[in-house]
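Okay, handing you the structure first.
Heads up, one of the protein chains got dropped from this complex, but the rest are sitting where they should.
Presenting subunit A:
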């Protein structure tokens, strides 16, 4: 439904009043002016400049003057540390999405079962981590998975599963895994609520008539619920993937990319160059890395967007 054809017809009725319409037009412009100013300053301008800065060798002080062409881009794509971070970001996204999206659907289906009691209670519990400050949670996790007296080690030793404590976040074998686990846990509730919203928007009559026709619970799931959820599912997939690709707070607070860059992600990599302090910042280079990654994320989103379109999710995607 286009925005234009549902505007109030009050325009026409008010027309005889001379100057009334013109005054109202001015008021409308005045009403959108604050948002327009914020949009130009904090959305449009930064997008343009994020490209412009990438062509300069600039430490962030004073205006950028030292034009270097594509040097920053060449340096980015030839830096193995960048590709290491890129690989980690993709892996993090893949693991989080692959575990979170189907499991959240399963829980949503369970919580949607008519006869299950305590739905609101469970929904509240599983949504709880979503509302908490990611950076603070990351720091708390540093202690929970800590090598010295961390509660995870204490518990595993007590259960006899471990003989000596493990430095979960300091060891190159386990750090990435722990970051992925905490990442899944932290945003799981969000996907759960998305799925619940999707399930509740399905037409109820369809289920009733299928049930009258003698379909079993599993048949309903297989032939009605899941196919009808595909469009909303692809939107969830798209949103989850883009969010996971931009993980920052969690990694910055839990590991800061370590040990030995094992949990380094692209946004953490870029931050290091953009805000390293001590006058050593390489803002131009950070911007170039940002553009390269921005384009990569766009390509991934487009690929997933095609999936959305293919599964008939246009209606949902076009709304935003």
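As a working rule, a residue touches a chain if its C-beta (ideal position, glycine included) is under 8 Å from a C-beta of that chain, and two chains touch if they have at least 3 such contacts; residues count from 1.
Following the convention adopted for this analysis, contacts and distances are computed from a predicted model.
Participant: If you had to name the missing chain as UniProt does, which of "Acyl carrier protein", "Carbohydrate ABC transporter permease", "Ion-translocating oxidoreductase complex subunit C" or "Probable septum site-determining protein MinC" would it be?
Facilitator: "Carbohydrate ABC transporter permease"
Participant: For the full complex, which residue in A:68, A:232, A:245 or A:265 touches the chain that was left out?
Facilitator: From the options A:68, A:232, A:245 or A:265, the contact with the absent chain belongs to A:232.
Participant: May I ask which residue of A:116, A:206, A:226 or A:260 touches the chain that does not appear here?
Facilitator: That would be A:116, which touches the missing chain.
Participant: Looking at A:99, A:135 or A:177, which makes contact with the chain not pictured?
Facilitator: Hidden-chain contact among the options goes to A:135.
Participant: List every residue of subunit A that touches the chain not included in the displayed model.
Facilitator: 3-4, 6-11, 13-14, 23-25, 27-29, 31-32, 34-36, 38-39, 41-51, 53-54, 60, 110, 115-118, 120, 122-137, 139-144, 149, 151, 154-155, 158, 185, 190, 193-194, 196-198, 201, 232, 235-236, 239, 248-249, 252-253, 270-271, 274-275, 277, 283, 286-287, 289-291, 294-295, 297-298, 316, 319-320
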